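A single protein chain has been omitted from the complex, and every remaining protein chain is retained in its original position.
Right after this comes chain A.
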């Protein structure tokens, strides 16, 4: 069965691109436009992996990662954060919150797929 990946980003174009790339590679995609939206949608759907932006209104990426890890059913779900600049401190913050890995923006579709394969198999 196809695995489901949630993409969380306040930029519709980034969501569209991530979603398009993943669907092309045979994944199902759930979109959310910020951390709050993502947590609400996670409660209703089974998701195998989360790809999230860091800077978002309402609830940012770090908050989302903490929220996801707090949910027992998503304790071991891979979470990849999209970071724009190589802000070391933010990356560490994300990792401490429970992120599995990161992708530095801008990225090419192949890189996204490579990372997804790396953490999702």
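Just so we're on the same page, a residue touches a chain if its C-beta (ideal position, glycine included) is under 8 Å from a C-beta of that chain, and two chains touch if they have at least 3 such contacts; residues count from 1.
As a working rule, contacts and distances are computed from a predicted model.
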* Determine which name in "Chemotaxis protein CheA", "Translesion error-prone DNA polymerase V autoproteolytic subunit", "BMP family ABC transporter substrate-binding protein" or "2-oxoisovalerate dehydrogenase" the UniProt entry assigns to the undisplayed chain of the complex. => "Chemotaxis protein CheA"
* To do: Can you list, in ascending order, the chain A residues touching the missing chain?
  => 10-14, 16-17, 20, 26, 55-57, 75-79, 82, 84-86, 95, 98-108, 111, 114-115, 118-121
